[in-house]
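And then chain A:
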Amino acid sequence: MTAQLDPAAAAEVVNARHENAGCVDAGVLFIEAAQLVEAVEALRDDEATDLIFLCNLTAVDRERHFELVYHLQSLDLNHILQLKVIVTDREDPAVPSLTGVFHGAHLQEREVFDLFGIRFDGHPDLRRLFLWDGFPGYPLRKDFLQMPGQVRAGLPGFPHEGEQNAWPVPGSVPQRPLHPNDPQSSGIAVSEDEPAEADA
Partner candidate 1 sequence: MSGFDLAVVLGAWYDFRDLNNLSRLITEWIADWGPDWLSSIVTGLLGSLGILAVIGPTLLVLIWVERKVIARFQQRYGPNRVGPKGLLQPVADAIKLILKEQLAPRAADKLIFFLPPVLIFVPGLLIWGVLPFGPRMSVADLNVGVLFLLAVSGTGVLVLFMAGWSSNNKYALFGAMRAVAMSISYEVPMVLALLTLVVFSGTMSVNGIVEWQQQEDVIFILLFPLSAIAFFFAASAELNRTPADISEAESEIVAGYHTEYSGMRFGLFYAVELGNTLVISAFIATFFLGGWWLWGLDQWVPSWIILLAKTGAVYFLLIWTRGTLPRLRIDQLMSFCWKALVPATLIFVAVAAVERTLLVTQGWDTTIALPIMAVINIALTLGAVMLFARLARSERLRRPARTTLVRDRVGGLAAAREVASQAGGGD
Partner candidate 2 sequence: MIIGLEEYLALGALLFSLGFYIALSKKNAVGVLMGVELMLNAVNLTLIAFSRFSTSDITLSTQVFVIFIIAVAAAEVAVGLALILVVYRNRQTINVDRTTLLKG
């Protein structure tokens, strides 16, 4: 059975590398965003913790702040540790990237960037993963209640069904027939961004 690594023991390892980098609150290890890379490196390289496998990396929008959740696993010692990082800046949230420590963080960080808009400093290739470049907004944030602009999920109709091409990708067609539920003549322009696959 995989054991839960005692967060206090992990915090000791982290704080040994850097003072006040981590603290334990309600049984969860919180790490200072600025010291994240060092802390995780310490946890990975310390023989007692040996957390060499990044299981899971995701974020939770707590409305006031973002919570980044990392699950680290030691294969040989068979224990798992959950650690969290709090990001309070909702306008331009940023945390250091773990790609230098774990190659496996690459895609997961891109996913979080795509869906939450959290920037990972030091990520070599930070682009949206699922959505196209220029997609307005970050869908997994709690304040993302409907698609901004005139962009709507799904197809309102097939191309050539109406008089104009009804494809909802911004930039591909100048205008889309107005949906009855759309805010009428609100004047919100379709995002002028290039379609994501311009270099295809």
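Candidate selection criterion: all candidates are chains of the complex that A comes from, given by their letters.
The criterion applied here is as follows: a residue touches a chain if its C-beta (ideal position, glycine included) is under 8 Å from a C-beta of that chain, and two chains touch if they have at least 3 such contacts; residues count from 1.
As the structure is a computational prediction, the values presented were derived from the model and not from experiment.
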>> Please state which of the candidates 1 or 2 is in contact with chain A in this complex.
In response: 1
>> With touch defined as at the start, can you tell me which chain A residues reach candidate 1 in the complex?
In response: 50, 52-53, 74-76, 78
